[in-house]
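Just one protein chain is left out here, and the rest sit where they should.
Order as written gives the chain letters A, B, C, D and E; numbering starts at 1 within each chain.
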Amino acid sequence: MKHLKHEESTCYDGSQIEPMWAFRTFGIKDSSIVSWMGSMEIIPDHLVDFEDVGLEIKGNKMLHFIIEHFDVQPADINLCYHRQRIFVMIIKDMLLDLGIKTTRNGDDLYYNKKISSTEKGKLSVSIATCSISSMKIHFALNLTEKGTPNDVETAGILESDVDIKMEDIYNFVDEACANYIDEISSIKTDISKTRVF
Amino acid sequence: MKHLKHEESTCYDGSQIEPMWAFRTFGIKDSSIVSWMGSMEIIPDHLVDFEDVGLEIKGNKMLHFIIEHFDVQPADINLCYHRQRIFVMIIKDMLLDLGIKTTRNGDDLYYNKKISSTEKGKLSVSIATCSISSMKIHFALNLTEKGTPNDVETAGILESDVDIKMEDIYNFVDEACANYIDEISSIKTDISKTRVF
Amino acid sequence: MKHLKHEESTCYDGSQIEPMWAFRTFGIKDSSIVSWMGSMEIIPDHLVDFEDVGLEIKGNKMLHFIIEHFDVQPADINLCYHRQRIFVMIIKDMLLDLGIKTTRNGDDLYYNKKISSTEKGKLSVSIATCSISSMKIHFALNLTEKGTPNDVETAGILESDVDIKMEDIYNFVDEACANYIDEISSIKTDISKTRVF
Amino acid sequence: MKHLKHEESTCYDGSQIEPMWAFRTFGIKDSSIVSWMGSMEIIPDHLVDFEDVGLEIKGNKMLHFIIEHFDVQPADINLCYHRQRIFVMIIKDMLLDLGIKTTRNGDDLYYNKKISSTEKGKLSVSIATCSISSMKIHFALNLTEKGTPNDVETAGILESDVDIKMEDIYNFVDEACANYIDEISSIKTDISKTRVF
Amino acid sequence: MKHLKHEESTCYDGSQIEPMWAFRTFGIKDSSIVSWMGSMEIIPDHLVDFEDVGLEIKGNKMLHFIIEHFDVQPADINLCYHRQRIFVMIIKDMLLDLGIKTTRNGDDLYYNKKISSTEKGKLSVSIATCSISSMKIHFALNLTEKGTPNDVETAGILESDVDIKMEDIYNFVDEACANYIDEISSIKTDISKTRVF
Partner (left out) sequence: MKHLKHEESTCYDGSQIEPMWAFRTFGIKDSSIVSWMGSMEIIPDHLVDFEDVGLEIKGNKMLHFIIEHFDVQPADINLCYHRQRIFVMIIKDMLLDLGIKTTRNGDDLYYNKKISSTEKGKLSVSIATCSISSMKIHFALNLTEKGTPNDVETAGILESDVDIKMEDIYNFVDEACANYIDEISSIKTDISKTRVF
């Protein structure tokens, strides 16, 4: 499984969630995580979350992660959502190490915008999906609230109480991808030492 | 999926990891989490982690969780280890809410015994396994270091810097089980709203 | 798994067999059976049974059942056809309790229109299909022969020798759905008490 | 899939539910149904239904059917229980054609011993199980109440109000096996004509 | 599983790789191999190998084999590629028996056009794919180099050093299909005699 960095300023329009996007764009013949920083504006035809039909799903500056797994055949959306949860929990843990304490609800992360208040801002969007041969995950983290929908209270990690530099962001992305790849790999290792019934 | 509380003082001897243990012991015809507080001393014949052959796996007072899933047929040890990771991450998050910051490596949690030092104590043991029809997870958290193996640096949450009452422990167990059950349930819900390719 | 009643007079045009139809129409985030009384006229583009290409599949007044299962991932058309057979056999049993003795051939039910003759009328149509994440079944029972294809000998349960009231029909639908949901549930229960090898 | 007749007077002791029994006993290299008439007395070590632990499961004269499927790999106890239900429903339908109206609850058939009363006698026992490579079903129908457990109200089809000859029984067995084999085969055929999404 | 001969001179345009093609064209309700002799010119919309996007995939006279399997549900592209490899290795073995020694790289066969040189000509094209319910393989062998892409060094078995008659070709096709069908069948037989753990 490989981590590949996509060029910044690419807009996530939903086309990147399609199976084989990484192969068709970068020629990667392997499971992969592609990461980049960019805006989001999902074209309705590319919407995968039926619950979002008719809603605006957008942001001006987000960290995007597109994960594709070919290791399980046929692809299994149940497993894929488990991996999505693991990825989100890895991100949550790493944000805490940056000083940003979040709460999680399913695949959503929230940030208490003011410590004294209970007002929570939605920090992320995520979806998982699959075709018969590949499992895909999109996770994106707001860097800023700018450009996010008006009807949702959002938050951006660059606008938190914590001083975060762009260098921190770059390291964060690299480590998040490395941690996730290690996690999936450690599961494979654990299987090979386990007695079954 | 049901949460059932086993009587305290039961020793985890490894027999509880066997498939159908919850049905044979409690008559539960469903996926389940059984929790209890008790010692651990694994009988070698019940050892599931081949890496632990010849090692002492024990403790005087631990929180035990035995999870069994029948929802995926045939059982899949790969999915089961993903669920184990999710459970461990839920525990990690909840320990933090109690004031106990831990680090995680695969399915192991560690506690920095003294804040100023880097000496880490192993706080937990865990394994996943399966038969053709059920997926099983055992996770146990040291309440105390007493009775843990001499050759491993361990830690117990009742011996941390944080003042934890027994009532907190009981609530912790109930919430951990509820959170895990909710998580698995939320994944099923997410599947039913997702467009696939 | 939930039973939901759709508004009467809805025409089954084949679009209802598409995956996620129940979520997109009613917002149900679960496995479901949707039932209603209405006509049928399948738009060729929505045809799922390749054997029916070029044929008329229609009727003026039918009981429609649309089943969707998300419990098995990835979806399995083999299992889905087994469930279809179970549903059809439940219907056959219940029709007998109403006084209507039918014969079954695969997923088709037939009614001896005159007891003295051997002329059988086709009483039902059915198909099963799936996407990677959901299994779908359509089953429809003729209430009347009106509007059914001219080139097929059909029958309608309201035109049988038995006096059936609309109230019987409504109860029949409710019980059929309840029985099917119970059957699938009883299988899950049986698994959790069974020793495997 | 083949039907093979075992010699009469063989006692079902539970060993026949073990995977590969048909190959080890008859050398059949295929999915199979083996049928015979004989007594039943299950040796506790061979018990597969954990709910029956400590109970007597026996009868003097029963029709036994042992089904083994290798067509689905890995074996799936969920599918296996669906097939068991289909087999039981085929038997129920065929008993009706013999004049014996039964009621079904899961995998159990009951007979109203006296038409005027509501006293039901249990007519059958059944279990499904599997190893990683094969799915097994045992179904047995009481011919007589003799030798059945004292603490369960049972019934035998030779003691019903209907006059049944041994020749009818032999035909019944042959047809039951043929009908089941045809049913499973018809499902495979239906799959190959179905459009999927 | 059946072997069916398609009419000669049919052009392989890529539409034949679509699931259910054999049912829609010939009404076969079973797993099948369809074989014929004909040209190839793949319409871009029908391209299944993303690596071939923008390339010419063509030839004037080839032996085509289209395999479709329904025996494994849900379909598994991993298994399908294993079967493709087995098919290609059967072809390689049989070409050797005809006197044509080839080398294989994945799913490609190459022929040393002149014994003294190391110049290899590509002798075949192949792809595997699947839908949720069927697994498909296309394999085609050049009879002649005519019409093959200019930018690839190709070879044709009718232009080899060996004298091959059309009768040999017809026998070759029949035997290749029979051998493949036997191979898959022998695997099913082997499973039914194997002890598992």
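General observations
Criterion: contacts are C-beta pairs under 8 Å (C-beta built on N, C-alpha and C of every residue); 3 or more make two chains touch, one makes a residue touch a chain.
For clarity, every value in this text was computed on a predicted model and none was experimentally measured.
Of the candidate positions A:M20, A:M94 or A:I181, contact with the unshown chain belongs to A:M20. From the options B:Q16, B:S35, B:N78 or B:S126, the residue with contact to the unseen chain in the full assembly is B:N78.
The omitted chain makes contact with just one of the residues E:P19, E:G38 or E:G156: E:P19.
Within the complete assembly, residues 50, 53, 74-79, 130-132 of chain B touch the chain that is not shown. Contacts to the hidden chain, counted on chain E, fall at residues 18-19, 47-51, 72, 76-79, 81-83, 85-86, 89, 92-93, 96, 104, 106-107, 127-131, 183, 186-188, 190-191, 193-197.
The omitted chain makes contact with chain D at the following residues, 20, 23-24, 73-74, 132-133.
By definition in this document, only the chains that are shown with their structure count from here on.
Ranked by separation of Cα centres from chain A, the top chain is D. Chain E has its Cα centroid 44 Å from the Cα centroid of chain D.
Per-chain CA centroids place chain B at a distance of 41 Å from chain D. Annotation for chain E: residues 20, 23, 73-74, 131-133 touch two or more other chains. Listed by label, the pairs of touching chains are A-B, A-C, A-E, B-C, B-D, C-D, C-E, D-E.
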